[in-house]
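Omission of a single protein chain aside, the complex is shown with its protein chains in their original locations.
A, B, C, D and E label the chains in the order they appear, each numbered from 1.
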């Protein structure tokens, strides 16, 4: 069960309206790596965790914080849209090309659909979709996704920071940079613990006999040139076995032969 | 530029048709973490890499291999569909409930849409979408996604392995398990190198003054109970700084106040 | 069965081309609340209606009209695109920043994909999807959706009206405003009738014993502060029962405990 | 800012596992009218509300409750999946057709993708998308969507109630039925107030001269037969004006004529 | 403007309910190649046609017929769902495995979401999307899509015909087979005319100097083996020029070199 406080976790007030920046900030609200993604992903991972109380709790702590981050960015966007220019474009073009450029660059749905409010969408207006997230039941696999999400998310926040000089926006983004630092580090910490218990290769506990083991540590060179060799050659993989580099990939399979199917499928008859 | 060999990289031949298993294998072909995802993701990351030749090459080597994995699984699925039962369900129900169960559980689009061939879709028939992948320009951020993809992918392969006793399917899945082992380990190797150069927290090089630094290593307890404390308390984060645990989250922001917008937006008038 | 007249239901001719306005009008053609949505929604509701002839007829009357509205807006957009500037952007930028702003703001797919014709998409180029509509078999539930669709749709038309001074566009939008007025009112009329027969709370006829009745008229205060109290406090709900306001939500459930699953799922082992 | 309690708002514990019912319950978790939709919709409407404190508060109260409903249903689904049959289908078919039917009917992604946990998807595995929701800035328009969402949602809960005899599931569904009753009634209450202030037809305040007023209260008969006449004929619309019924729709527009576009668009040349 | 007749264009009445067949028929209603696709595609192509009256008319004639086909299939599906088994699955499993198989195989959304009515979705429940259709402004290009759509659609109808023995369903499918025959043939007729005027290669009128003409009639052999040679070798292409077969593809480009971007993008620094 959840509760709501009226105050924001941190300041989210721009110095002045800026509808272009409002559009850009949608990316970290409703984009693939935006706050809606981490909020929903951590919620589902937390709810689905079976045992493993400390991770379950950590996931739900962080998820709950992220709902508040969605709130902050949505609030910021609504303020950036105050005073957005909506008049006839041809009027703007005639009198003020700079204004026309702003109108051309802003998101038309901010005016037509959301009435100058934030939308659950990315900077190109794509709807948020749960395709962006995962909850697999394997916490180590999911923690790897979590550190990815915080890395991609912080990367986008840093880029947005460089795109504006508005002190209010920068203050909020600076807060998000810091929280993403913490979140990256805590998931890395969890990964370290989990790798110690479950092994490096996910999922652990797959019986060794399942694997075609002679190809489990081989890098095949499928491109011309051998630059990639440097990454693995002569090195011990993190699971303690040696990497092998093969300059030429082997064909181990056959040319596939598919049988024709029965007439009632109406495929093209086999011929040649 | 790419070239194609007629032979498969590895065997992909089931012992016998099994339309239920054909449906399930679609997940690792066209699902979120299927081979289409890693193939397309590594291609884009490789093509977009700026400098960093050894990683670019490693990405394109692996991407090129993955095209061949899509090929193997597609081939497997087509064979599993040979002889799929397509007749009238009511006939099956009357004479053979077990057959009816198979018909109920198979993917109807395998018969109606793809003519007993593989589809670029997951096990529930959702189309593959590039929402599943990322290429951010930050190779460390992307390598974290890559190790995630190989972890989630290998997890699904392991689960599928347990769901069948067909030796041919298991042989192919055992090969994929092994290749996913290698791919996890090579991306982990790249991450290790990149973290040494770029720092633990992605993206590196963000000026320190950007961050609201007093919250960059704090775990806030947003749930009741303090199980999550164990993950970080008294520990040094991987970037060398100490974690701080706060049992009660602070409000640092204000109650947001949004201004009414002009009449031409036709929002509800402010009232109370 | 349907028939087509060559004439439009109403005028749809702009005074002059305007590719920015063409992009914006896509919202009421192929957006969530555009004419494609009401057309398809009323068609499906009408076709699926079981008995209830006067509503079935009303739905199909209105649906059939809406096909003609899609036709009008599509025609308008095609004309607004005549003479759209397609040349090299750098040329425009050098010679005419105002023209460049128009080129930057127009939808590139109008030129590249649809050859200066209308697209079944919204103002950001998102494809129309049947996710936007509903036909539930419960006509009262659906009529509530219908009055929503006409409200959201008319809101967007009003906003677009304010964004242009083109008399031709305004004439068509004024017609749509009026038709949306009628459609709102007729669905409200149907709702009134249906509520009298089926009850206020949808679906009617749910046996009373199904409901956990002591929470069926309670507003819980899940936020700090009690502003929301004013909406319900001391009032009789439209079904004749009293609203109850509780300033503090109750926990009625337990802390959930999920069991570990069998090994063959390869979830993280339970630990703590 | 949000906080989380470990206890659920209400019981969510089934009597016994049932993977088919787990699949069905996904509809009210991640479907068009599921709890994820109302949770996200009310959050955005609340955050975007400009002034109108009591509605803003009511929206955020209810949104916060809905996060807890998502939690309850996710928890229920995870328990229903405990002990789901995952073995080889052919084995089940041979020994136990009934078991095979369950395997055929359950969602394969529950095993392969989410490790026997709940997914942010509907009962057919479609991802949740923000296409399902709206926040328009016009609170009356949005309240109409909200009462729709609670009507469609309660309808689905009632249908699911009939599909199971599990007392634990029914207890939770009974709670949801009751809460949906309250939510329908509170939105209806808000609509009543808002209609008094803003007018029946949304958006209010559209200048009368904008509308082509002679068609604003006319029902056109676009189908053969005149059943629909009964809904409006001789009645006063809720805005106080008389409905007019026209048995034959008028053509008010022209046959559209589109001009050929310039050669560089490569459309088919005009000919005939 | 459109008008509606109450009668269906053709019979759409099954001999008896069959919820499995109802699910399957959704494919030709709301699937990629279903009637919603051709209806919407021909409408947009017709509305967007600039000049070319006879094709515009043919497109709108056929589009209008297709609305009636959507109506027929929707009507059929609603009848197939009458009497669908909705009770608790465990009850069915115990008493009647055959019934359980039907319940497992039917679409749960037919009961939960659409109340035993047709849905604007395919046989796996994917929403219809305008991604399925095209209107490019080039009528010859679009006619090729149209003949494709009628070919794929008729193929699916033929497969469905084989999957049932219900005389009522077969009668309707037989009608659709025949209409798809006509539609294929009429689009082929239009293509013939258009190719005579516009040329074989679409779009015609591209200045010859634009093309890198030495590769415009060359088949490169990118696979091992030379089976493909037979399709073109020694043949004159339909535009009158000779095909050339090259057994080994040429590299004509360079190894691409991308420059590092400025620091404010936070990409990985170039290194090696």
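One rule holds for everything that comes next: a residue touches a chain if its C-beta (ideal position, glycine included) is under 8 Å from a C-beta of that chain, and two chains touch if they have at least 3 such contacts.
Quick caveat, the model's predicted, so the values are computed rather than measured.
Student: Please provide the labels of all shown chains that the missing chain touches.
Tutor: Result: the unshown chain touches A, B, C, D, E.
Student: Which of these, E:23, E:50 or E:154, touches the one chain of the complex that we don't see?
Tutor: That would be E:154, which touches the missing chain.
Student: For the chain that's not shown, point to the residue among B:95, B:130 or B:262 touching it.
Tutor: B:130
Student: So one chain is hidden, and I want to know which residue out of B:48, B:213 or B:269 touches that hidden chain in the complete assembly.
Tutor: B:48
Student: Contacts of subunit D with the missing chain: which residues?
Tutor: Residues of subunit D in contact with the hidden chain: 155, 158-159, 162, 264-266, 272.
Student: Counting contacts across the full complex, list the positions on subunit C that touch the omitted chain.
Tutor: Residues of subunit C in contact with the hidden chain: 1-6, 47-54, 86-91, 93-94, 97, 100-101, 103-105, 107-109, 111-113, 115, 124-127, 137-140, 194, 197-198, 203, 205-206.
Student: Residue-wise, where is subunit B in contact with the chain that is not depicted?
Tutor: Where subunit B meets the chain not shown: residues 1-5, 7-9, 30, 36, 40, 43-44, 47-48, 50, 60-61, 63-65, 67-68, 70-71, 74-75, 78, 113-121, 127-131, 133-138.
Everything that follows uses one rule, which is that only the chains that are shown with their structure count from here on.
Student: Tell me the fewest steps from subunit D to subunit E, where a step is a jump to a chain it touches.
Tutor: Steps on the shortest route: 1.
Student: Work out, leaving subunit D out and holding the others fixed, how the remaining chains group together by touching.
Tutor: Taking subunit D away leaves a single connected set, one piece.
Student: Considering only mean CA positions as chain centres, point out the chain farthest from subunit C.
Tutor: For subunit C, the chain whose C-alpha mean is farthest off is B.
Student: Using CA atom averages as chain centres, what separation in Å is found between subunit C and subunit D?
Tutor: Whole-Å distance between the two chain centres: 11.
Student: If you average the CA atoms of subunit B and of subunit C, how far apart do the two points sit, in angstrom?
Tutor: 32
Student: Two or more other chains touching the same residue: where does that happen in subunit B?
Tutor: In subunit B, 5-6, 32-33, 53-54, 86, 97, 100-101, 104-105, 111, 115, 124-126, 136, 138, 140, 155, 158-159, 162, 203, 206, 222-223, 225, 249, 251, 253, 256, 258-259, 261, 264-267 touch at least two other chains.
Student: In graph terms, nodes being chains and edges touches, is this line, ring, star, complete or other?
Tutor: complete
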